[in-house]
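Heads up, this is only part of the complex; the chains shown haven't been moved.
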């Protein structure tokens, strides 16, 4: 770390940062992601870097990702909601929690998760369809998810009464760490995943 | 795992009738594709009767399914003169259960993913004390817009409601009051009088009272110019 005087010297000396090298590009990406609260779309960064080739860009990202994964680094790169984002390494979570003595954020209720599952896989979908599939009136959970911005109104169904249709949002993708909806496993894949471990798993325990 | 964890694991809590039905199917080791729905009716009703793990706010939904189950069961016991009602009701319910089974699997997956993303801290998380006063327009949905409008309308309705409810000024009482004032002081400056009133409603009632008194020829009212005050005297010619 520098004293202010050194810093000035340093500033005058170092005029060789110009985004030409791959390292400069990585440094630039790290700094813009650091100051951005939201995930940034790769296209915006590519435009700025005058990088016309997606393969070239992906090479930069891969190198950056690799260097983040090394030990001695606490931040990693993540794709979420179609954008790039810096987040802390998952392994550090327990220590972060202790350091900040923060309670884990409240999780969604099973009702909300059920309703979200239906919206995610059946979108666009009406409240009547959701309630029908769950066997339970779902107006309350739909409202709750709307307020959490995990779902949105996406139109009206062309049936009598013109009921509102609901779809998932970008917030939904961010919340579950998905890049886009295609990352959700298909129903077939899902059945496979769960046949391996059919017993109720431990993550349902409320602590 | 501590004791409360164990307790939570052992307690069955059903999110809805389908959740309970699936539980019973699994408990009886039935294959979801070829179950006889009517066979688990008794068990379902047992749970319902004992309210085991039944969310009271969802009781109606549980009862609704119970009636379907009883219907299916009763049809299966009666000789059927070529009716396919029972079969279709049962098929529909089984289909719903298969779909619900998938939903539960997706929910569990989402839950795992949620658990994972909660391990990743984003930059703004600790410093949430500064308030977001601005909204990115791209993030506002039509629902939020509607919600904002609903709140405005509600607030407005409440204002008007409270205002009207505040006091009641019957017209005849007002007439009596004004007549009494005129009789004691022989003359009334209407604007001065109205100025002392604390609600628009009372001012309006007073004005109507004035009009009514003029109409009944109880008083004479005079205004020299538009927006000038109105002077009111008792009408001497009525006697």
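Labels A and B are assigned to the chains in the order they are written; within every chain, residues are numbered from 1.
By our rule, a residue touches a chain if its C-beta (ideal position, glycine included) is under 8 Å from a C-beta of that chain, and two chains touch if they have at least 3 such contacts.
None of these values were measured; they are calculated from a predicted model.
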Chain-type multiplicity across the complete file: A x2, B x1
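Following the convention adopted for this analysis, only the chains that are shown with their structure count from here on.
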Distance from chain B to chain A - Cα centre to Cα centre, in angstrom: 33
Residue numbers on chain A that touch chain B, as the complex places them: 34, 37, 78, 85-88, 90, 93, 96, 100, 102, 104-105, 107-108, 110-111, 113-114, 116-118, 120-121, 132-137, 146-147, 149, 152-153, 169, 171, 175-178, 185, 187, 190-191, 193-194, 200-201, 203-207
Of chain B, residues touching chain A in the complex: 1, 5, 8-9, 15-18, 58, 60-61, 65, 96, 99-100, 102-124, 126, 139, 141-144, 147
